[in-house]
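Removed from the display is one protein chain of the complex; every other protein chain stays in position.
For chain A:
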Amino acid sequence: MAHISTDQLLQLETTCGSFLYELQIIWDEVGETDTERDKMLLELEQECLEVYRRKVDQANRYRAQLRQTIADSEAELAAICSAMGEPPVHTKQPIQRVGNLKEELNSIAPQLEEMRKRKGERLKQFLEVMEQIRNISVEVMPTEYIPSRHVDESDLSIRKLEELYRQLESLQKEKNDRLKQIMDHLSTLNELCSVLGVAFKETVREIHPTLDDAEASKSISNVTIERLATAIGRLREIKIERMQKLQDLASTMLELWNLMDTPIEEQQLFQNVTCNIAASEEEITESNTLSVDFLSYVEEEVLRLEQLKVSKMKELVLKKKTELEELRRQGHLVVEEAENEPEIAISAIESGAIDASLVLNQIEGQIAEVKEEAFSRKDILERVEKWLTACEEEAWLEEYNRDENRYNAGRGAHLTLKRAEKARALTNKIPGMVDTLVAKITQWEKERGIGFTYDGVRLLTMLGEYTIVRQEKEQERKRQRDQKKLQGQLIAEQEALYGSKPSPSKPQSAKKVPRTSTGGSNRRLSFGGAATLQTPKPDYMHSAKSTRTAKKLDDLGSRGLDIAGLPVKKLSYNDAITKHQEVGMPRKPFASIVPVNTIPSAPSMPVIASTLEENQAPNKMLLLTPKNPATAAAVPMRVASTPAPTCLVNDGKLSVVASVEETEYSFEERRLAFYVGGR
């Protein structure tokens, strides 16, 4: 009521008053009682009060409403500001008021509107970001926590937004990384596939269909990446496997080429294989170098080479076999082996049952054995050859002697004469030859422990038969001679009786090359110039045994060894042997060791033979000449192969050359023991 202007009040009062006056008039007219008038005035007052009260309430309410609105707005504003992280724009001071409520409201409202708008925008941003985040999360980690769409409206600050942006960024980065990883994997996979000859597209599609598709965005989930990695690992393993296999094949190929001297052109074909023989896994990148086809191609080639090798081995085996047979034939060694043995060997090799190289080794071993045996027999065989030729000459000579016309001067008669001379000389030597042969053979047999065979026949038997035949012939001849002599005597007697003397048929025996015989001291071997002087000493013939050994030293120049009785001779062989053994026995330590050497290159073995050697082979270089201290000429060494220390016949005796005990001692050890024991 205070603010109402005086004018209005006056007016109001005037209006009210006029009404009242009018009312009074009315009442007066009506004649209302005072009580009634008072009641009506009271009513009127009360009604007016009511109306006032109502209006005031209304205004009050409106004011309250306004206040509320303002407060709400302020609250909202504050809320928004806090949510947005900005300081409240409108700081409401509850005490002081900037102007009246309406003004306040008016000032707040736009601010509020402003803030609302901004909040809206901000919210939009958030929503955007979160949408993006969500999308990428779905791509990147589909099975994991997907942030909800819900935006926390209580925090819309820049800081939070920036946080979200960062999150988005990192997610994007992650996505990019993965994408890159996948691309890398894909390229590696591509490489591997190309090398291995595997289809890239199918492999990739298997892992994830999107990977193959050029258009669609590729799956970058962990699962995909894992699967890619496993696929790569698997393929890499295969690559290494195949690479090793290829390298093995390549090295086998090189071996085989080496073995068989394959020409360069052939080798060039596989240059691409062998160049990689030492490559590491990363170095092999050419497409299809490790594909299944290529590998089988190389395999085939290796197989072919191996078969070639087998056939070559077979050839070699056959060749070696022929070599072996040749050697055997030359050494007059007959081996009882099954005739189908070679065929067995070949078929075995073909079937692969026996490794050709084993057979080869076996044959080589046999060859070596045969060579060794042939070598040991060489000397004897040479003698046998000589003997055989001598026998031939002997036979020829017999024929010749039987020929009545032999002294007729025909063409080439002088040649035959010469041959006859030579033949006689040779035949003279035969008994000697036989003797030495027998001795050597016996010794050889003793050393080797087996019989000496010549083309399957025991040589000693052959020689024995020969000597028997000879003996018989000799006896026959002797008989004839005696007979002739008898006849001659008879004729002479007759002539004496009758006075004529027919020319005595010259005893053939005089012309004949003298055979060995028990009797006949007049062994005049001077027929035929080739025979050297013989000094027939009676001793020889009757005591063949010991003289052989003892007299040899004197007879360095003589060849009179073949003059000994046949039957005696037989004994002499054995005796010679025993003699040899006896002579060998008494021995001072270190003074004289008879080295037991089974290789007959040493001339010193048999007592008999050594001097013979000296006789017959002055060119043998094997002896040192002890009389020549200052030898200037280079003398070859007496080389003897020292076989691996196998048990020798006299090994036991000779190894104890040092002392009688089991352990060996060096000279120094014995010397020291002696010194320590007190000199």
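Just so we're on the same page, contacts are C-beta pairs under 8 Å (C-beta built on N, C-alpha and C of every residue); 3 or more make two chains touch, one makes a residue touch a chain; residues count from 1.
Definition applied: contacts and distances are computed from a predicted model.
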item	value
Protein name (UniProt record) of the chain left out of view, among "TFIID subunit TAF5 NTD2 domain-containing protein", "ATP synthase subunit gamma, mitochondrial", "Myelin protein P0" or "Mitotic checkpoint protein BUB3.1"	"Mitotic checkpoint protein BUB3.1"
Chain A residues touching the omitted chain (full complex)	552-553, 583-584, 588-595, 602, 604, 607, 610-611, 623-624, 626, 628-632, 634-642, 644-645, 648, 651, 654-655, 657-658, 663-672, 674-675, 679
